[in-house]
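Before anything else, here's the structure in question.
Left out: one protein chain. Kept in place: all the others.
The first chain written gets the first letter, and so on, giving A, B and C; residue counts start at 1 in each chain.
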Amino acid sequence: MKAVGARLPRYDGVAHVTGRTQYVDDVRVPNMLWAKALRSPVHHAAITGLDTAKAEKIKGVHAIVTWQDVPKLVYGHLEALGIPADEPLLAKDDVRYKGQPIALVAAEDEETALEAVAAIDLDLEERPALFDIRKAADPDAPTIHQWGNWYPHFENEMDVRQIRKGDIDRAFDQADTIVKGVYRPAAIEHVPLEPQTALVVPEPSSRLTIYSCTQALYFSMGVVAAHLEVPLNRLKFVGGTVGGGFGGKVDTATETISALAALKSGRPVKWRWTREEEFLCSSTRAPWHMEIADAVTKDGWILGRKMLTLHDSGAYARFSPYGLTKHSFHHTGAYTIPNLHFDGYVVFTNRVPTTAMRGFGVTSVSFATELHVTRVAEVLGIDPFELRLKNANRIADTSPNGVSYTDPSTVPTILAIADAIGHELPADYRTMTRDSRAGELLPEHLVAQVGEVDH
Amino acid sequence: MPSLTVNGVAVEVESAGLHTLLHVLREELGITSPKAGCQQGGCGACTVLVDGEPRRSCLIPVAAVDGASITTVEGLGTPERLSVVQAAFHERYGSQCGFCTPGFLLATYALLERSPRAGRAEIEEALAGHVCRCTGYVKIIEAVEAALRGEVAAGTEPTEAVTA
Amino acid sequence: MARADVDLVLPASAEEAVAAFGDGAAVTVVAGGTVVMPELVAGRLRPERAILLARAGLGGITREAGRVTIGATTPISALEDGDEPLATAARHVGDPEVRAQATVGGNLCTGASADAPRGDLQAALIALGATVRSAGRGGERSEPVEDFLSASAGRLVLDVSYEDGPRQTGYAAARRPHAHHYTILAVCTARTADAVRVAVTGAGPTAIRLRAVEAAVAGGAGPAEAARRALDDVEGSLRDDALASAWYRERVLPKLVEDALAAIDGAAGA
Partner (left out) sequence: MARHRGRGISAIEYPTGMNQNGDPSQAWIKIKPDGRVDVFSGTSDIGNGSKTIQSQIVAETLGVPYDWITYDNSNTDSSPVCTGTFASRATFVAGNAVLKAAADAKRKLLEIAAKELEIAPDDLEVVEGEVVAKGAPQKKIGVPDVAAAATWVHGELITGTGAQLKPYAAIVDPETGRVDAPPHSAISYAACAAEVEVDDETGEVTVERLWQCFDVGRAINPTLVEGQIQGGALMGLGLGVLEECYPYYPSADHRGGEFGSYLAPGIKGLPAVDTIVIENPSTDGPYGAKGISEMANNPQPPAIAAAVYDAIGVWVTELPITPERVLRALERKDDGPRREGKWVIFDDELSVNTVAHADSRFRFPLGV
């Protein structure tokens, strides 16, 4: 009996096919209230008035939570990594994206909650909105964030994430050809089939049981504890079974505000987002703007790369500085490029905040670098397989930030694809391996970048 | 006051007639396999059988199906006695996060009843309104084809669904 | 108003439905529910009075006295194997479960949303020269589909009918296949002994009859030449939505019209 490597049945498979898997929305507790949010109807505005008095008087309304109810209003998901906080749990002075939550109503049923949301008096003074990241640093761009229009808190309070390696000017001087292109993947929605949902139950012990669809129980528990300013043992997160996440359910989007409503009402509160809220108000994969110039030789070596990346963070930072840093670490893709000059910016716009999504930070750069490499091959008139195999990272090659690759498989995976689609390769390419560079695969410009492999 | 037969059991509905069948099943009757995936008729996670036909329970006002027989996944089989469709989805890994699975199962069950020799195009058409974001479409189609061919591996005891 | 407090009427006949509808003021009609129910759940629609047509006996397709009559609550799925180009248009609506739920009457009363075209049957029915019979203020009335679409608000559709007889038909559409289909743009053509009729869905809030194209065909123009007139017919009505821009629709409309005309051109020439 071997368990590893075996096609064993899915542990939760029978529960799935009998409809018995319990997601948050399937949990049943007595006396539960339903929650609905008041959200910003505009992209950018000052909040000049917020009055819940009329809504509170509606029969069946038990609690309305606003910024005034939050012990620690502004908390950053990545404060532990030195990334400061910028986003209030509920909007206070201004709203910076359409759909930003301002208040949460807990009522006997969803219809009553919706009626109360409509009865909240909200006064806004609309402000100009910023959407094009390329124009965010223009002199006439509206300033939309307290830090300015792009993130200024990388190490040493730099406003740019930089990678520098080798001698970029020399590489561009020595190149036979320099190929430049611009790559712009779109924002997309995570679209988990299970919408964001939380159910918070105040327990007799004064603890809160938080049924959560988070992808990260302890991470989300930390976020709730921070906003509520309580120790972890006041909270019990229940979850671990999630109806799809793809990164969007790292946001802890519903748990904290629902907890505040449960505390204020003394009743269990469920907040289940509508599909429309998922599509229009939940965070998205970021749109990116990437420009690449590769200095190449006529026989297909990539000597150097200059890259500029603008990452559309939306209205707040969330995980974007982390995502851009990861992006920068992988901007050479599957290749070894000895001379690098990378500048990246996290740019704020009046879009819903962007967040982690499957391949965070790298999906974008894989698109840009791979399409660019295909373009380079086309400009040089070289087979795109051969150009890739030649420049592919190999054992002991070093990454953009100087780390040796221990077990790269770029060569074997490319060869497997060539084989699968029946693409003919010359013998010297067909027999390539991932082993350390030597001979013709170790030209002068790559000698200095080969590092030590420490297993 | 509408009455329904749900998985073979007669029930009187207390919710207002304009509430959706989905709401009645989940919130009034506590039958949670139909999911509120979109409540717009767009995802298929709430699909149930209404008199044997797959329908989006989020689009149906309960008053419109007074007297109907409703089947949910709870009526197809149990962990001990999986129906053919359930066994096929389990054995062929036709389920990842599982949230879309009940809807896919019922649409597939109806397809098997209606068209036991359905080909690939007919399978795709029958499941066209069901979203699997994970997206397990490849293995879902394999599971449906396995169910159509009656390939249900040992270890499960296939049973016919309760549709009365 | 909360749904528990809505005055809900379930007429048991067409007469009862017409009576309950009255002049249509402050009444929400639920036929298949595919458009109305999500609006109710979202709280955007809070009717005081609602009529459920489920048991009103308004469904069914009949062929008699030289006409095909389709009752208002006939599900779209019932059209899928029927007369073209209605059958193809029907098959392109949503998916089988939605088509089994959605009704012909509902489709006639549904305009495009802000982000997607809807009402896919409308162009096919215009091409068939169909007539809508409806009730409401001023009593019962019958009119061509294209006239009904320009003033459909406040009417209760009873049925839609068209002449039963031989015709050549064409259908050409631009679609973007995904999980829940809306057609971007669909052109329907039909040629009878008397005339050629051409209409398009997706070029405006509701379907549009392409009269300039029809006139060109009547004047002897070939498909390519006649198709160029389509842009005159839709001038000012093309718009952007989530599926495609007005620019794109303008680019592909003539080609779709040409394809749909070519389908009947070849047939007629045979």
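Criterion: a residue touches a chain if its C-beta (ideal position, glycine included) is under 8 Å from a C-beta of that chain, and two chains touch if they have at least 3 such contacts.
These figures come from a predicted structure and were not determined experimentally.
Student: Could you tell me which of the visible chains the hidden chain touches?
Tutor: Per the contact definition above, the missing chain touches A, B, C.
Student: Would you mind spotting which of C:Phe148, C:Tyr162 or C:Tyr182 touches the chain that isn't drawn?
Tutor: C:Tyr182
Student: From the listed residues A:Thr48, A:Gln68 or A:Asn401, report the one that touches the chain absent from this view.
Tutor: A:Asn401
Student: Which of these, A:Ile58, A:Leu73, A:Val230 or A:Leu308, touches the one chain of the complex that we don't see?
Tutor: A:Leu308
Student: Looking beyond the chains shown, say which of A:Lys72, A:Lys92, A:Arg170 or A:Lys236 touches the absent one.
Tutor: Spelled out, the listed residue whose C-beta touches the missing chain is A:Lys236.
Student: At which residues does subunit C meet the chain that is not included here?
Tutor: 38, 94, 113-116, 174, 176-182, 240-245, 247-248, 251-252, 255
Student: List every residue of subunit B that touches the chain not included in the displayed model.
Tutor: 38, 40, 42-43, 93, 96-99, 124-125, 127-141
The rule is simple: only the chains that are shown with their structure count from here on.
Student: Computing the C-alpha centre of each chain, which chain sits at the greatest distance from subunit C?
Tutor: Result for max centroid distance from subunit C is chain A.
Student: Check A-C against A-B and say which one is joined by more contacting C-beta pairs.
Tutor: Per the contact counts, A-B leads.
Student: How far is the middle of subunit A from the middle of subunit C, if each middle is the mean of its Cα atoms, in Å?
Tutor: Averaging C-alpha atoms per chain gives centres 42 Å apart.
Student: Where in subunit A do residues touch two or more other chains at once?
Tutor: Counting only residues that touch two or more other chains, subunit A contributes 274, 276.
Student: Pull out every residue in subunit B that's touching 2 or more other chains.
Tutor: Those would be 39-40, 42-43, 131.
Student: Would you pull the subunit C residues touching subunit B in the complex into a rising list?
Tutor: 2-4, 6, 8, 10, 30, 32-34, 37-38, 40-42, 50, 52, 54-55, 94-98, 100-101, 179-181
Student: Within their complex, state which residues of subunit A touch subunit C.
Tutor: 109-112, 114-115, 118, 274, 276
Student: Touching residues of subunit B toward subunit A in the complex: what are they?
Tutor: 26, 30, 32-33, 35-40, 42-43, 45, 72-74, 76-79, 82, 86-87, 89-91, 93, 95-102, 105, 131-134
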